[in-house]
Every structure is written in structure tokens, then in C-alpha cells.
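Sharing a structure here in C-alpha cells format.
One protein chain omitted, others in place.
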Amino acid sequence: MHVTIEAAEAAIQAARKRAVELGTEMCIAIVDSGANLKAFYRMDAAWVGSIDIAIKKAKTAVFFGMPTGQIGELSQPGGSLFGIEHSNDGLITFPGGLPIVDEDGVLIGAIGVSGSTVKNDHAVAQAGVSVVGVSDLPAHPWRT
Amino acid sequence: MHVTIEAAEAAIQAARKRAVELGTEMCIAIVDSGANLKAFYRMDAAWVGSIDIAIKKAKTAVFFGMPTGQIGELSQPGGSLFGIEHSNDGLITFPGGLPIVDEDGVLIGAIGVSGSTVKNDHAVAQAGVSVVGVSDLPAHPWRT
Amino acid sequence: MHVTIEAAEAAIQAARKRAVELGTEMCIAIVDSGANLKAFYRMDAAWVGSIDIAIKKAKTAVFFGMPTGQIGELSQPGGSLFGIEHSNDGLITFPGGLPIVDEDGVLIGAIGVSGSTVKNDHAVAQAGVSVVGVSDLPAHPWRT
Partner (left out) sequence: MHVTIEAAEAAIQAARKRAVELGTEMCIAIVDSGANLKAFYRMDAAWVGSIDIAIKKAKTAVFFGMPTGQIGELSQPGGSLFGIEHSNDGLITFPGGLPIVDEDGVLIGAIGVSGSTVKNDHAVAQAGVSVVGVSDLPAHPWRT
């Protein structure tokens, strides 16, 4: 199941609104459940380096069906997933990427946000997900 | 000079409208004058393989300040630019990518469209450019 | 806004002069605000491995509008940006890359230097920036 373009646009609009409230300039990416780009939006003063990070955060979140920050906790030196960021043409494993799960518990895509502190990136990603699905479910794995 | 996100969105909306009129499902990409992604939009039934083609068409058009199809004419076997598509991480040199030039003749970005015949791709790209600038100017090179 | 070739050459000359004073052999790269190479200079006994590092330092500095060393502090194990160097085809996050900001506060490019200690690399980069702009501004983000 893939996120629709209508949902992707709604998520981007909600994320933009939150970014403006926070006084930040963001790149926002939406990918479908196949980790393929669905929609992308770069605010005018966002960092050029955030383009790739936003897309990689979204891909990372859908690759493993979990928030990027959660993977980052497991990939520290000595951690069980140390070095996982070398897979899949490069992961980004700090906060700002969140899976999008529909009401039936199906993973339909992900959002990735980059452009400010990881706290702000995460808040903007959450704002985007909140209007089209959820990110936190009790049971993993979700159906894909 | 870079295309603004406002202009990028207007171009995408105009391109979408034309795509719907033509009964096609498209990927539409906008890049700035540095060939960096500004906005991207994938209609729900567009080919997954068109994501990369739309982005590469937009990049190709801004890389050389000309329509992608024009490069394709020069890069045929025996042509003066045969093999140019091996540069810049891969070019796409058939129609569907157009530069966006502002009223002062400055190249500010490009649009790339993929998802149907090259004729339709080109028509949709033109619809996008027409609301935010022009693609055809008498004198080259444009200022960048 | 992009750094001009005249400014890029002036920055390289100033950086070379400082490198000679320090008795070092450097690679010096200038990129524009789109992270595209503008000018490059390799002194005769500079390390071959420094070519890519100098270019990546310049790109990294313009990608995020900040000195490369600042990103390096945030990307240590346990840091908020751990692993960011896997983005954008590889970042270099130790000192030697500095943004170039014009008198209106616009990020117009960056310089990257590699070939000696990071202290020397940073000093040579600063010498380059000092003749064409500034690197340290009170308020972020700069306009791009």
C-alpha cells in the first residue's frame, strides 16, 4: 500500500505550517512504502545539504518501519546495528524521519525532514504524519 | 538566481493540470539554477522508473541551459556530443526537460517531466514553465 | 548568488600565500552557493588524497552554511548528527571548510582546504575567505 499524492501533499502542508511556526527553513520529503520518492518540498532558505538528508531520512524510516532516531540508538559504536548506515546507498539515523502507518496498521510510506535541530526536524515530521496517519504503534512489524 | 518555492509550486500545479487533461500520470521535478532539487510531485499511477528520469531531465536542462531533446539530437551515434549522458551522474537527453528563464534572461532553474510519450512529457513541461518564465530565448548563453 | 571567478581566484591566492608562510602544501577548492566547483588549485607536493577532501570540505561548508569543524562536533558518536557524513555523497566534517558570506549576509559559496594539520587547513581557509567575505555572522540562517 502506498501513500497517495493527496495524503503526501497534506502531510507536507502540515509540516510546512509547523516549520513556519518554529521559525525554521526545512526540506520535507515523502516516500511511499517502496522507499520511492513521492513528493518533495524545499523552503527558500533551507540548506542545500538538507535535500539529500530529508530524502534519506524518509527512506530510512520506511526501510525499517521505525523512526530514524531509534535506528541511531542501535547504530552507535558497540551497538547491535553499528555501521548500518553504510547500507541502502546511505542511511540517516538521527531524528527527523518517521514512518506513516494507516488506520489498519499498514506501513504506507514515511516522511523525512531536515533543516534545523534534530528536535525541530522531529517536531515538523510529527506534524506532517499527524494529519495522514500515525507513527507509533504497539506491535511491530507492521504489514508492508 | 534560484527559482522560488512559490514559483516551483505554481509550475507543478500547471503541469499537473495539463497532465490530467492529457489523461496521463506523471512525475514532475523542479530544480534550481545549481541543479539542486526544489520540488517534486508524483501522481498516483506514475511509473516508479519515472522518478529518476524526471529529476535527471530537470538537472540536464539546467546543466546546459537548453531543452533536453536538443541535447539528444546532438548526442546520437556520430553526433558531436555522442556519449555526453555519461557525465554528471547520468543525463536524460530526450524531451521532457526545459530550462526556466526569468524576464531578465536569467536561468533560474528547470522542470523535468516523465510518465508518458516524450511528446506528452514535453507538453506537460511546457505547461509548467509557461506560468513562471520562458524556455526559448533568442540568444545563448543566458546569465547564470 | 554565486561567488565570481574573480573572487574565487583572489581567495585562492590569499590562501596559497598563507600556505607558503606555514610551509605547507595544500589543495584549495572553491564552490558556489549550489555546491558546484568554481575553482581548484593543488600545490605541487600536496597529497593526492587531499584533492577530494578539499572539495568535500568546501561542499560541506556550503551545504549547511557553517564551518566544517562545527558539524564535526555534532556528529561524534552519541552526538545529535552522528552519521551525517553519509549524506550528499560524503561529507568531511573536520576543520578546513568555511562558508563565504558577502556583505549583505548572503551565502555565496565556500572554501575547502586540505593538506596539513586541521589547524593549518583552517588557517589557510580563513586567509582565503578574509579577502572576499566573512564566515562568521551573528544570525543564522543566512539567505541563500
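Note that the chains take the letters A, B and C in the order they are written out, and that residue 1 is the start of every chain.
By our rule, a residue touches a chain if its C-beta (ideal position, glycine included) is under 8 Å from a C-beta of that chain, and two chains touch if they have at least 3 such contacts.
All figures in this text were calculated on a predicted structure; none of them were measured in a lab.
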In the full complex, the chain left out is in contact with B, C
So that we can see where the missing chain sits, which residues of chain B does it touch? 33-35, 60, 62-65, 77-78, 80-84, 86-89, 91, 141-144
Footprint left on chain C by the chain that the document does not show: 2, 4-5, 34, 36-44, 48, 51
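Note that only the chains that are shown with their structure count from here on.
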Roughly how big is the turn, in degrees to the nearest 5, that lines up chain B with chain C by CA atoms? 180
Quick check: how many Å separate the C-alpha centres of chain A and chain C? 29
Give me the residue numbers in chain A that touch at least two other chains, ranges are fine. 44, 48
